[in-house]
Structure formats: structure tokens, C-alpha cells
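Only one protein chain is missing from this complex, and each of the others stays in its spot.
Moving on, here comes chain A:
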Amino acid sequence: MNFSVFLVSFFTWLILTWSLDPQEIAIGLLVSFVVSVVFTRYYKIAFDAKFPVRFLKFVFIYIPIFVWEMFKANLDVGSRVIMPSMGLRPGFVKIKTELKSEVGKMILANSITLTPGTITLDIDGQQLYVHWIEVSGTDESSKKAIYGKFERVLKGVFE
């Protein structure tokens, strides 16, 4: 049994049922226990002592930056859709991240994909392959525009 999976599924259950009725909680405990036993092999998540600090840092430092970046990029792609005269310069670029932890790389790739204008194709070790709708340049400094901010904050959160 994976205790972290148990916690996550029980918490999800609590939010979804949105009641503290003893019957609901009992069924929730039972179901989360079964889920955590069955799926132990597939989930590698494990919470350690640093998890609460990381979680708070993630929510209060990373999420606001991410939402702001996503908002800006959405306006950018939206204006490209409305005015085709702005032109496109799509391309596939290769970027190298300094993050080492699996979770950090996953969140970086997901953030790049969620930010409009860039989609992660693949991860190979510490290299990310990205489709970018407006390639401003192929040197490192212009590539940093896609992921530099995310990487800096994620480094503080996860490493």
C-alpha cells in the first residue's frame, strides 16, 4: 500500500463529496485504501517531510507567476488568431534544462505545454523538444524566454 496515493485519493474524495457525514468518510477511507493497494505498482509519488513547505512554495510562488505568464501568452496567441497579418514563424527547438528531479521536469514540461505558443514534444534526459509558434532566435538567450522564469522558480521549489 502506498500511503501517499491513499492521502491523495482520500482528499479528492472529500472535496468531491463535500460532506463530513460519517458514512461518506467510511466509504471514502475504504475506497482510497483499495485504490492505493491496487495502484501501488504504478505510482511512484511519495511525500516526505519537506512536502508541506514545497507545496506552500509551489502554490504561493509558482502558481501566480504561471497564471500571469499564461495570461500574457494567451493574449499573444489570441491576437495572432484575430490578425493573421502578424505572421507566424513556427519551428521545433531543443532546450536544455538544469532541473534534475522527475517531478520538477514534469511540471516544467506541463507548464511549457499549458503556456500558449509552445508545446513540449518529448523529454530525453535533460533535453526538452518544443514546438514554438514564434521562434525569435535559436541561441540560448532567446530560448530562455520560453522557460527561463519557470525553471528559476521550480529550481527554488524542488531542489
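Observations on the model:
Here is the rule we go by: contacts are C-beta pairs under 8 Å (C-beta built on N, C-alpha and C of every residue); 3 or more make two chains touch, one makes a residue touch a chain; residues count from 1.
Convention: contacts and distances are computed from a predicted model.
Note on the omitted subunit: UniProt lists it as "Monovalent cation/H(+) antiporter subunit G", one of the names in "Monovalent cation/H(+) antiporter subunit G", "ABC transporter related protein", "Protein-methionine-sulfoxide reductase catalytic subunit MsrP" or "Cystine transport system ATP-binding protein".
Panel shows chain A; residues 12, 15-16, 18, 70-71, 73-74, 77-78, 80-82, 84, 87-94, 109-110, 113-122, 124, 129, 131, 133, 135, 138 of it touch the chain omitted from the view.
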